[in-house]
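In what follows, a single structure is set out as structure tokens and then discussed.
Every protein chain except one is present and positioned as in the full complex.
Now for chain A:
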Amino acid sequence: MFATSTQCKHWMFTSEDELNKLRENANFKHIQTYGRQVSEANRYEVFLTPDEEKLMVRKYEYHLRDFCKRFQPPMPRCVVGTAFHYFKRFYINNSVMNYHPKEIMVTCVFLACKVEEFNVSMMQFLANIKGDRDKASDIILNNELLLMQQLNFHLSIHNPFRPVEGLFIDIKTRCTLNDPERLRPGTEHFLERSLLTDAVLLYSPSQVALAAILHAASKLQENLDSYVTDTLFGVEGRGKLDELIDAVRGIRSMVKMVDVAVDKNHQKLLEKKLEKCRNPENNPDSEIYKQRMQAMLYDDDELYTQVVSERQNLDDSTLGMTITSPGA
């Protein structure tokens, strides 16, 4: 049930303003931690502004969509939806400069495959990635736990796809619309675009689904208003109707904004800027990162040997003798 889910409790927000504030906060925190030596005035010449970060996230959302579309074997829609959710949630509280979206994106898809029970092996998964595959698998596995931690381990996602099916069944049963299947292509197109917006963080999946169907209906000059007001909401839901209308209007306007063209050149510039200001500790190509990994590995070893020797000492002292092999 959506109403009792972690998605509803922790990952639904009141407005785009709230989301923007959280993202600005993440950006500010990053600059606070890593940009102390940079002066106030030229801070944003070095670092990305919150708006620029948003553009980067947006860009990689398109990448995410294309990656999922080209994925072999073809993945179910719910995996795509879940991956989008993870990606969006991650960058609410984290800065693009700290964790590169390119890496988080593949990790999101990998985790979503697991959570949505779309069984692909690491080898199959890597076959869809261009470039150095060993490095990619390292990146994914290193980031997977981080991603889950940043998601607060709230992994189950309610996608709008099943509600769409439910609404179609309901429309076929309780509405006199002729051939509701006509609406399907329009609905699916709408849902796909809705994933590129913040709508899934602001409205419940069933609201998004309903908006998608209503949008598709209006494209075909059909009218489902009486179905929604009389059949779906009926007497008991009359008081809630205004809020739903607002929600549907909000979703549709947000989705409309997706079509605004993006400036390719600007994006390229941003990419370069990001490459300069990203946190070297989390950049797998940097020396610092390699050192850190080495240190972690070394730490693990050291910890292990320490524990083992402690054990040995304890055994020796309690028995008052050393263990000798039976042959001795």
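As a working rule, a residue touches a chain if its C-beta (ideal position, glycine included) is under 8 Å from a C-beta of that chain, and two chains touch if they have at least 3 such contacts; residues count from 1.
Keep in mind that, in the parts below, contacts and distances are computed from a predicted model.
The chain not displayed here is annotated in its UniProt record as "CDK-activating kinase assembly factor MAT1", chosen from "N(6)-L-threonylcarbamoyladenine synthase", "DNA replication complex GINS protein PSF1", "CDK-activating kinase assembly factor MAT1" or "Isoaspartyl peptidase/L-asparaginase". Within the full complex, the residue among A:Gln72, A:Ser121 or A:Thr173 touching the omitted chain is A:Thr173. Among A:Glu45, A:Asp66, A:Glu165 or A:Asp315, only A:Glu165 touches the chain that is left out of the view. For the chain missing from the display, the contacting residue among A:Ile139, A:Leu232 or A:Leu274 is A:Leu232, taking the whole complex into account.
One chain of the complex is left out; on chain A, the residues touching it are 1-4, 8, 12-15, 18, 158, 162-170, 172-174, 202-207, 209-210, 232-234, 236-237, 240, 243-244, 247.
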